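Here it is, the structure in full.
All protein chains but one are shown in place.
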Amino acid sequence: MAWDRNQMAARAALELEDGTYVNLGIGIPTLVSNFIPEGVSVTLQSENGMLGMGPFPYEGEEDPDLINAGKQTITELPNTVYFDSAQSFGMIRGGKIAMAILGAMEVAENGDLANWMILGKLVKGMGGAMDLVAGVGRVVVVMDHTNKHGESKVLKSCTLPITGKGVVDRIITNLGVIDVTHKGLHIVECAEGVTREEIIAATEATIV
Amino acid sequence: MAWDRNQMAARAALELEDGTYVNLGIGIPTLVSNFIPEGVSVTLQSENGMLGMGPFPYEGEEDPDLINAGKQTITELPNTVYFDSAQSFGMIRGGKIAMAILGAMEVAENGDLANWMILGKLVKGMGGAMDLVAGVGRVVVVMDHTNKHGESKVLKSCTLPITGKGVVDRIITNLGVIDVTHKGLHIVECAEGVTREEIIAATEATIV
Amino acid sequence: MKKIYGSAEEALHGILNDGMLIAAGGFGLCGIPELLIDAIVKSGVKDLTVASNNAGVDNFGLGKLLATRQIKKMMSSYVGENAEFMRQYLSGELELEFNPQGTLAERMRAGGCGIPGFYTQTGVGTQIAEGKEVKVFNGKEYILEEGIFADISIVKAWKADETGNAIFRKTARNFNPPAATCGKICIIEVEEIVPVGSLDPDAIHLPGIYVHRLIQGEHEKRIEQRTTRKKESA
Partner (left out) sequence: MKKIYGSAEEALHGILNDGMLIAAGGFGLCGIPELLIDAIVKSGVKDLTVASNNAGVDNFGLGKLLATRQIKKMMSSYVGENAEFMRQYLSGELELEFNPQGTLAERMRAGGCGIPGFYTQTGVGTQIAEGKEVKVFNGKEYILEEGIFADISIVKAWKADETGNAIFRKTARNFNPPAATCGKICIIEVEEIVPVGSLDPDAIHLPGIYVHRLIQGEHEKRIEQRTTRKKESA
């Protein structure tokens, strides 16, 4: 009956293509790295300035000079490269990153994404999200289908300030997988035990 | 009776300020490095990608990976740094180079400089000269006062396509030193055995 | 021309003015110019505009300058994890100009290399685009972003030689090189000053031409989020 966080991350991991460079956002997207399928090798970018991001360090081996974009301590791999923020976003804006898997507050049926600000309440800032959605080859959103009030996060149009216009390619929620096409939203897959009708019922946006 | 090439270079070397980063053009400007006054330490930039340019190598020690902007084999110094062309011209355009000493075909009394093209005859290209004159703090031109036909190279206005508009600060010729001011050309110094009147006579532009 | 100063206070002497624009390196608490920030706090200079990706946390990094109300305006991409920042912003005490992270980095680099403006697709159609010129290239819309030309840059590097040639360590590089280039005067603090000639000339991240003043000192290097994994027992 619907996917949990790890199942959503595992499903998102199936999006990864061998030999590509990928950026994973904070939250559920970070978990994706635990489910990379066998035979698929991807290089993870951390937009604060590295390619080849490794796992968390062992206790006692944390290095304050080695963090990811979520400010968490991480480790390097044999193929790691470091660079400055201008070059890091140069490769993002320049389309060198094949895919970003990001969290979201709202997604609209035209592909608009909102994930940086709740007006008048919580100000966090867009960080690198606007650059990522504008620059990477493919944007996959992973999020719960509804908010804590049970309201749909997949909307006819975003109510929050948007991060990017028409940028989302695919939405993976606890209920299933939905593609944003030029004709509208299209259900690709339902989570175990979830029906197409249940997804439609839980979605404010029009499913075509 | 007028300065020779080495004397012009020696005079130009007096323009150098201690602790600054400087770019020397091809020709007489290259000779300036032989006359850097004692107590003055300057770091030479070569716009193809290095700071801290050293002298020519000893015979047999030439390195094809180590050349200056004139494509001549050179050497490195203890403080040498290498970088790519985008960064090299970033520091030029960004005003980090205090001074460029350049050759010229023509200089006009408003500071216009022409040193990159003789129309229909000889096409060489501007190389980095347009970037240098637009970006560096101070532009000093070193050239013969007249061409091989005895015609003034210091003109009311340039006849050749210009490299930069109003960019020259000081002109050092075989006859003396002339400043470009907002009021016009101003003789700063005469070469040994040269009179003010001789400079005026050899100059098409107006000396004020 | 000696670039080395005895302390952060000495290195900032005579160049701090109320209302100035400061570009600061660092991302989160990683690679931040701790010593220079402390010296700016001590100086009492005020009404600062600071271009920096974050503003530290409440009691460390640029958060210290927020606590003392020395900052009038921040140019940042992310202010989460900083309650005082958010409070000052929401109450209208602090101006905040949001910049997408990559736009902020590129604006610093642009200022450093004499580029007053560039076009980017980042932020097109969002709040960020409001009031900005739009231009179409090849059928797509881009917005004009301007270079940042700061009065001073404050930067943290790992090592530098006596002429200011500097290297950074791992992800502590981040905004430091672009920030360094865009200030009229750039002051860097390092963990170690090494003799000229001891750094590989092919591997220098920030050439000394960008560095006007240089200090060496002890750094706390606080960790913001200590995440670890357990050693697998086989």
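For clarity, chains are labelled A, B and C in written order, and residue numbers in each chain start from 1.
The rule is simple: a residue touches a chain if its C-beta (ideal position, glycine included) is under 8 Å from a C-beta of that chain, and two chains touch if they have at least 3 such contacts.
Please read all numbers here as calculations on a predicted model, not as lab measurements.
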Practice task
Can you pull out the displayed chains that the omitted chain is in contact with?
Solution key: A, B, C
Problem - Which of B:Gly27, B:Pro57 or B:Gly137 contacts the chain that the document leaves out - result: B:Pro57
Completion exercise
From C:Lys3, C:Lys64, C:Lys156 or C:Lys170, the answer for touching the chain not displayed is C:Lys170
Completion exercise
Across the whole complex, the chain not displayed is touched by subunit A residues 18-21, 41, 43, 45, 51-52, 76, 78-83, 87, 89-97, 135
Problem - Where the missing chain touches subunit B, by residue - result: 46-50, 55-68, 70-74, 76, 82-86, 88-90, 92-93, 120, 122-131, 134-135, 161-166
Completion exercise
Residue list for subunit C contacting the dropped chain reads 106, 110, 113-121, 135, 137-138, 140, 142, 146, 167-170, 173, 200-203, 205
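Assume only the chains that are shown with their structure count from here on.
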Completion exercise
Rounded to the nearest Å, the gap separating the Cα centres of subunit B and subunit C is 36
Completion exercise
Between subunit A and subunit C, the Cα-mean centres are separated in Å by 27
Practice task
Measure off the straight-line distance from the CA centroid of subunit A to the CA centroid of subunit B, and report it in whole Å.
Solution key: 54
Handout entry: Per-residue multi-chain contacts in subunit C, two or more chains
Key = 109
